[in-house]
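The complex appears here minus one protein chain, its other protein chains still in place.
In this document, chain identifiers A and B correspond to the written order of the chains, with residue numbering beginning at 1 in each.
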Amino acid sequence: MSGAGASSLALEVENLAAARGLRVLFEGLAFRVSAGESLELRGANGSGKSTLLRILAGLTRPHEGRVRYSGAGPGDSEEAAQHYLGHLDAVKPTETALEQARFWARYFARPQDVADAAIKRVGLANRKSVPGRGLSAGQKRRLALTRLLIEPRPVWLLDEPTAALDTEGRTLVMQLVAEHRAGGGIVIAAVHGEGFANSRILDLSTLKAAA
Amino acid sequence: MSGSFSVFARELKLAWSGGGGAALPVGFFAAAASMTPFAVGNEIGNLQIAGPGVMWIALALASLLPMERLFQADLEDGTLDAYAGSGVGMEGIALAKTLAHWIATGIPLAFIAPILWIMLQGPPEQVLFVIGAALVGSLAFFFFGSIGAALAAGLRRGGLVIALVTLPLYVPTMIFGAAALYAAAGGGDWGQPALLAGAVSLFGIATSPFAAAMALRMAID
Partner (left out) sequence: MAVLSYLANPYRFMAVSKWFALPFTLLGVGLILIGAYFGLFVVPEDFQQGDSARIMFVHVPAMWLSLFAYAFMTGASIVSFIWRHTLADVAAKSAAPIGAAVTALGLMTGSIWGYPTWGTWWEWGDARLVSVLVLFFIYLGYMAIWQAMDTPQKAARAAAILCLVGAVNLPIIQFSVEWFSTLHQVKMKAADEFKYPMYVVALGYFSLFGGLTLFNMRAEVMNTRAEMLMQRRQAAE
């Protein structure tokens, strides 16, 4: 529950390798992202951006190497407080937008008004009583973003966060990321097109070509 | 802890909203058990011999029906990723979801069991025992089923795989539960088989969330 304020936080990756089926996506990958930084993952389709994010989130086991968070809490740990937002928005068709946000608030043991505020922040205030099946793709993505706001966690792992979003939605994501970094948070995101302001870039396509 | 509990509450609500939740398995249970007289003949003697056993099999199969979607929906829409990426243990999620679905579907199944029992010429004074037996039995069917459900969560035609994988695990509950029902129907002592069935159910509740969690971590990997 240290929130995004832990400024000594860093995420370190050592000698990481991943394979899909029998094909090697990347190997010998090493980088370090410190508090307040963001890292854009770029590269062609199939270069392993999503896989890398899933490994960082602890969903997929790397073939080799390890992910370490330092300064996340007492001592180093492999599982720091993080949010993972994938391609899928985890939106339930029968629950209303507000119900889903409130569920996540309960899930993270946060007060209910945090969920209400998050719904407002992502611009769903006038759609809050619409069930998930009635939301457009962009609105579902906005609903998924509420998870980032409901529970403050230092590391955000975002897989193409602006996909399906309109211009206004993109600006929202950029703002959220900037605020998060200003508070000492870390953002690692797979990005196509427009990136974040003064962000580091890791291109997985060239990495593999160089290897 | 609050994570698993909120998932439990959510699943309970989701199971009943949109699609009626228990309606389909309950309907299947009633329809399958009602086939018995057409197969074994409508003489009271025949029904008394076949009835409790067929009812028990129908309960097991009806419990298998909700298994295909138990984890599949959450896997498909990314909810399982969100759960797993948030540091809440998968064991807790598996337990919460299975228990919620048992409450949403297993309990309704147990409460229509006595109707089928009487239709199949079981002695009416044993109705309370039948409800109890069906509650205990369906617990085992749901929890052992959750292992198959988790293993087959990522499969397109998971239902058949779940049935093939899970039915051998149903054997002890099948034997003890049906034996208890027959003992009750014949006015005998159902204590021992009923206790053994209860023990198997407890074993299922205690162990299957771990196996299901392993399978779910594999499914999102």
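Rule of thumb we're sticking to: a contact is a pair of C-beta atoms (placed from the backbone, for glycine too) under 8 Å apart; a residue touches a chain by one contact, two chains touch by 3 or more.
This structure is a prediction, so every number in the text was calculated from the model and none was measured.
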Candidate in contact with the missing chain, chosen from B:Glu43, B:Glu76 or B:Asp221: B:Asp221
Contact partner of the left-out chain, one of B:Ala9, B:Met119 or B:Leu155: B:Leu155
Residue ranges of chain B at the interface with the undisplayed chain: 147, 151-152, 154-155, 157-158, 161, 164-165, 167-169, 171-172, 175-176, 179, 196, 200, 203, 207, 211, 214-215, 218-219, 221
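We take it that only the chains that are shown with their structure count from here on.
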Chain B - residues contacting chain A, complex: 2-3, 6-7, 9-10, 13-14, 17-18, 76-79, 81-82, 84-88, 220-221
Chain A - residues contacting chain B, complex: 54, 57-61, 79, 81-84, 86-95, 103, 106-109, 147, 151, 157
